[in-house]
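Structure provided below as structure tokens; questions to follow.
A single protein chain has been removed from this complex, and every other one stays in its place.
Entry: chain A
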Amino acid sequence: MSELEQLRQEAEQLRNQIRDARKACNDSSLSQITAGLDSVGRIQMRTRRTLRGHLAKIYAMQWATDSRLLVSASQDGKLIIWDSYSTNKIHAIPLRSSWVMTCAYAPSGSYAACGGLDNICSIYSLKTREGNVRVTRELSGHTGYLSCCRFLDDSQIVTSSGDTTCALWDIETGQQTTTFTGHTGDVMSLSLSPDSRTFVSGACDASSKLWDIRDGMCRQSFTGHVSDINAVIFFPNGNAFTTGSDDATCRLFDLRADQELMMYSHDNINCGITSVAFSKSGRLLLAGYDDFNCNVWDTLKGERAGVLAGHDNRVSCLGISSDGMALATGSWDSFLRIWN
């Protein structure tokens, strides 16, 4: 037997071992445990604000930590910082490349970042002495498109890319501190853990992985989806995460049980999920779909609790403010809506 065949056999054996270990922990299910739990009832939200100003599809958004400002990115080539309370635009930043796919807001509020088909993560300083917004760093190194980026703090950012890797960058030096390799397909999304020590990634290889930020190691891998994973978000206590996929399902994975606990799907839902978010307690799972709607799911019971209709095109991104007061959705219809 060639070395390659030996290795493939060993891999098969190890995968079976993992499968058996997971089965041994499968003494119940989340559905069984929550059978007697009160349902959340009908969740209805209304659009409280419509943010108008982008001239093309919106691809990404993120709330600032003050739960009031937010950043959005559109393929009209602009990054807009909005005051969601007044709907005023605080900044409208022209981008060097209009093919933007992701954006992020630093926790301090001092920086924003974006990137896309240019393969670069550009960092913008929002609080310069002169009062204008300018690019302070262009982080290049990825050999594929930038699909997602998230600030750890003002000097570090994590990125995911179509080149199948993720990276941790030192913004000051512009260098990759750590590269995270292992996915065999484009990495589409990432989510930082609440304690910032790990992050999860979702990729077109239908798997999601948990990474240790400091040492670059992949700690756990999760399968189950049957198509590209487009979105991933940590559950607020950091012990679980949810993914959204082109296979029309969202799935909840628990880190300690190392397996899928729940699938959120319906026979009437046949389109892909683009974005996912949890409400502050984690009880509600919000998911944005290609069919222009947003569905509200009861995380614990797996039932659909509501539908948010209003956009005239695909919901491409969404996020819940850190005080849990509002959901923001961004769409290919060029508008953002604030709901609660």
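Keep in mind that, in the parts below, a contact is a pair of C-beta atoms (placed from the backbone, for glycine too) under 8 Å apart; a residue touches a chain by one contact, two chains touch by 3 or more; residues count from 1.
Convention: contacts and distances are computed from a predicted model.
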Per UniProt record, name of the chain withheld from view ["AP complex subunit sigma", "Guanine nucleotide-binding protein subunit gamma", "Adaptor related protein complex 2 subunit mu 1" or "Auxin-responsive protein"]: "Guanine nucleotide-binding protein subunit gamma"
Omitted-chain contact residue, chosen from A:W82, A:F235 or A:W297: A:F235
Chain not shown: contacting residue from A:A56, A:A92, A:M217 or A:C271: A:M217
Sole residue of A:A21, A:L55, A:V135 or A:C271 that reaches the chain not shown, by the stated touch rule: A:A21
Absent chain, residues of chain A that touch it: 3-4, 7-8, 10-11, 14-15, 17-18, 21-22, 24-30, 33-34, 37, 40, 43, 45, 48-49, 68, 84-85, 182, 217-221, 235-237, 239-240, 254, 256-259, 261, 279-284, 299-300, 320, 323-327, 338, 340
